[in-house]
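Heads up, one of the protein chains got dropped from this complex, but the rest are sitting where they should.
After this line comes chain A, so read on.
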């Protein structure tokens, strides 16, 4: 029952975005986040929306699918809209009822803020949707590479992430097994109030922890037996190479930066 959870919600494919280098995608998202906060009028937002729609098309994923997978975020957006409409005051008053009023500034603020959040979430979700977790860690390791010189254990962090990814399905299966075993021994996980149910999780969590530690120990031994000795002198199977795709992403980033810089007020 737990096996069906998708990790990192990656959807395999061969589109432009799928094939682009994870590093350029990550760097672009950082720039995009800055641009989203620089945008402050109708033209700049229109440009960003148009660009986002274009990127979604480049990923060849259906917009409906992406929007559906981001459902929890929409609730957050809706919340901010309501709060801004009710709380932010200023400008023309559209509606007044006692102390309660909806004013111009509140409405524009609500629209802009919700646009910011949605654009940002949409574009960054495209990263996880089009990049496999392995490529993500690989890209992250390369991007953080320079920090290795000032003592950040970049290689170790990346290896930890990839081992964690590798073991998620294994531990899921194990959790499933433990739940079944404990149920067979009369444990009850589905009734009682919230506190009671949380307490009932203890017989699952403890065996899981113990076995995870044992696994870690065995894995460390197996890694050592295969000659693992840290990041020094290690080569990688996956070599990330920049292509024309990454050039065009860089170009798009420059154009976007100029255009937003020009039109923002």
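Basically, a contact is a pair of C-beta atoms (placed from the backbone, for glycine too) under 8 Å apart; a residue touches a chain by one contact, two chains touch by 3 or more; residues count from 1.
Assume contacts and distances are computed from a predicted model.
The chain not displayed here is annotated in its UniProt record as "ABC transporter ATP-binding protein", chosen from "Phosphoribosylformylglycinamidine synthase subunit PurQ", "Putative spermidine/putrescine transport system permease protein", "TonB-like protein" or "ABC transporter ATP-binding protein". In the complete complex, the hidden chain is touched by one of A:15, A:80, A:124 or A:162, namely A:162. With the whole complex as reference, residues 133-134, 162-163, 165-166, 169-170, 173, 214-215, 218-219, 221-229, 233-239 of chain A touch the missing chain.
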